[in-house]
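Data first, discussion second: the structure below is written as structure tokens.
Every protein chain except one is present and positioned as in the full complex.
What follows is chain A.
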Amino acid sequence: MIDVRKALFGYSEWRWIFFFNKESWLSRKSKNGWVHKKRHSGKSGMALLLGPLFRSQNAPDPPPPPPTPPPELVWEDEV
């Protein structure tokens, strides 16, 4: 009998459309043995696209941007 879930998601290259990264519920289920090979980078395509929103817990935090001084009032009447 065909495992529909496996057929749809398990080995499909399109899996990244539905799941953002390896921390998804699908990966957790993989421990039960019905899913697949690991992606080479450990990060799906969508994770790369939406990286800042759905960053993998394993990925190191990007370095903080250098502090910029807050803007001061711009006196536009002095011309």
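What to note about this one:
Methods note: a contact is a pair of C-beta atoms (placed from the backbone, for glycine too) under 8 Å apart; a residue touches a chain by one contact, two chains touch by 3 or more; residues count from 1.
Here, contacts and distances are computed from a predicted model.
Going by its UniProt record, the hidden chain of the complex is named "Membrane-bound acyltransferase YfiQ, involved in biofilm formation" among "ABC-2 type transport system permease protein", "Membrane-bound acyltransferase YfiQ, involved in biofilm formation", "Phosphoribosylformylglycinamidine synthase subunit PurQ" or "Threonine dehydrogenase-like Zn-dependent dehydrogenase".
Although one chain is not shown, part of chain A still touches it, namely residues 70-79.
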